[in-house]
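I'd like to ask some things about the structure below.
The complex appears here minus one protein chain, its other protein chains still in place.
Letters are used for the chains, namely A and B, taken in the order the chains are written, and counting of residues starts over at 1 for each.
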Amino acid sequence: MEYLSYLVATGISTGALYALVALGIVVIYKATQVVNFAHGEMFMLGGFFAYTFHVMLDWPYLPSFALAVALAFGVGIAVDRVAFRPLMQRQTLVSVLLVMIGLSFVLKGVARWLWGGKGDYLTFPPLISPEPLSFAGIMVMSQQLVVLGAACAVMVAFALFFKLTRAGRFMQATADNPKAAKLVGLRTDRVYMYTFGVGSAVAAAAAVLMAPLTLLYPDIGFMLFIKAFAAAVLGGLTSIPGAVVGGFLIGIIEQLAAGYLHTAMQEVAAFIVIMIVMIFIPTGLFGLGRMRKV
Amino acid sequence: MQVLVGKRAFLTALFVFLFVIPWIANEYHTFVANLILLYVILSLGLNLLIGFAGQLALANAAMYGIGAYGTGLLMKHFGLPFWISAPGGVAIAVISGTLLALPALRLSGIYLALATLAFAQFTFWLMTHWTPVTFGAGGFIPPPIDFSPLPITQETGIYYLSWGAALVLYVFAKHAMESPIGRAFVAIRDGEVAAQALGIDLLKYKSLAFALSGFYAGVAGALYSGMLGFVGPESFDLLQMVLHKAAVVLGGMGSVIGSLIGGVLLTVLVELTKEFKFSIEVAFGGLLIVFVLFQPNGVIVFVRRLLPGWNERLHYVPPGKETEEDFGAVPETDPEAPAEPDDPAEVPATQPRGGGPV
Partner (left out) sequence: MTEAALRVRGVSIAFGGVSALDTVDVDFPPGEITGIIGPNGAGKTTLLNVICGMNPPDAGNVFLEERTITGLKPNRIAELGLRRTFQSSQLFAGMTVLENMMAGLHLMSSTGLVGAVLRSKRMRAEEEEMRERALTALDFVGFRHFANRAGDALSFGQQRIIEIARTLIHEPKVVLLDEPAVGLSVNRVAELDELLRRIRDERGVTLVMIEHVIRLVMGVSDRVVVLNSGRKIAEGLPETVRADPAVAEAYLGHQAES
């Protein structure tokens, strides 16, 4: 029993990370109908940016954090400019995806060149002291609580953003019916651009918070992308609460698979979830039932 | 411009050149030539699936790996000769490939891409972690291949097998795509619903497309295991997937001869850049971006522009771009056809039309 609650607690804290990354994927998908294949690289870059400022240049924590997030926002906008905008006009989804795959590899290669090749795992200090806390006999890293809190905060912020703000309603309207949104005068291009920026910024924030636990290496982006995508697809790919619940579920499923089946199962659980969900429940747990279009 | 190099002459020259390479080139260049032959096969198979049938699957490297592992492991575990193991490995790749058609019947676009990506990662994980069977991350050395009574080494034997396979599979792909099968593939790519309304069976042709690409990748994998004399998971990772995509896009989506050219060019470029992993990633990721953005029909377009005799019947044509020129279209019977008086009131086909949905 204690073992189980330990696994679940660990699962929740890694799940919070997946949820944060999945939120970005979902927000971008909601607005653009495209899964940003390079989203994991936004996380990876965010972490390396912060590492450069805070560790290599020895700047204080918060400015480094803020600058890393801002830079990631810029990279997100670049993704929109390079991969999304020129191709969406031609409306070829296959091309968009191919370009994003290419982009994710370019960014990974650049990171490998700038911050070290395979096998170099960079450490990054946490926001608060790494004194582990104990809840009901379960040890919890304080950084895990930070990530958990951040995930909840970001989720609430997104929900409010979509419901309450003008920009949020623009994004929603653009997602629901891009042509109509354009007709009533929404500048959909701009909405897409900011969506990519915001999604990337959130991924970067997650990276800075999580880097003390995950370490930083160029391949981390893809690994996280696929897990976060599993979370997003489990949650239905269009639902913000779905992404969060999906993130926690993937975190817990992984830990249970590792704890009770085989440690190597932790890596593969997400792939199996993706395949099962996509084949048997393509709308996910919270999906709107948006099936294949004619 | 005068046609000096016909398609047939080029192909003959290329294959004759590749045939004599083991006699005239050193061991390394022969190895590279063999890799070229394998990449030609891989790129042909992947093009049938994404370029012609329009199914964006990301599991081609996994199929390649399944072919290699299947062949090597059948030899290693059961002591079967290469002549039985290789068809066995190919069969396993075809079966796995065909199974991937199942999600393709329900999913399309991004969903299909990511479902197949998850499958590819799962396969990679099996290669790395299912140690009792796959020998884990370190890979394994399959037993040597006996080419007796022919008096040739394993390297030479595999080289000529690859040469024959590339030639046969090129002709195979070309003929298949210039038949009703090719038309069914392109119809599914350009309009699934309309294709079905014309009586084209999606289940049958999507499965066929996946099975064919599994077959091509499986053949390449089987040959790869014999060529390298070693099988390990790192040959079949994500980077490999991007290389296959880059070969197809570089040559030209939906062009059979484009895949041949793409396979050759890609291998040469990889050999030039392979010293540094980061540079491979940047170079081929970048190549994918540049070509998809600026020349989605690949280098074959430039070739066709110079050599009109290189036109093929079925091409990848993105909506609203380069159509006329690409098809080299000259009205067959009526030279005045372009003068057809189009009413200016007509809505151009590429723009959304008015009128309410019902």
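The rule is short, and it goes like this: contacts are C-beta pairs under 8 Å (C-beta built on N, C-alpha and C of every residue); 3 or more make two chains touch, one makes a residue touch a chain.
Predicted model, so just to flag it, every value in this text is computed and none were measured.
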| item | value |
| --- | --- |
| Residue touching the undisplayed chain, where the options are B:Ile92, B:Ile145, B:Leu208 or B:Ile261 | B:Leu208 |
| Option from B:Lys76, B:Arg189, B:Lys206 or B:Arg304 whose C-beta touches the chain left out | B:Arg189 |
| Residues of chain B (touch criterion as defined above) contacting the omitted chain | 171-172, 175-176, 179-181, 183-184, 186-187, 189-191, 193-202, 208, 254, 313-317, 319-320, 323-324, 326-327, 329-334, 337, 340, 342-343, 345-350, 353-358 |
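Simple rule for what comes next: only the chains that are shown with their structure count from here on.
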| item | value |
| --- | --- |
| CA centroid of chain A to CA centroid of chain B, Å | 32 |
| Chain B-touching residues of chain A, taken from the complex the two chains share | 34-35, 82-83, 86-87, 90-95, 97-99, 101-110, 112-113, 117-118, 179, 222, 226, 229-230, 233, 264, 267-268, 270-272, 274-275, 278-279, 282, 292, 294 |
| Residue ranges of chain B in contact with chain A within the complex | 50, 54, 56, 58, 102-103, 106-111, 113-115, 117-119, 121-122, 125, 129, 193, 238-239, 242, 245-246, 249, 276-289, 292-293, 296, 318-321, 352 |
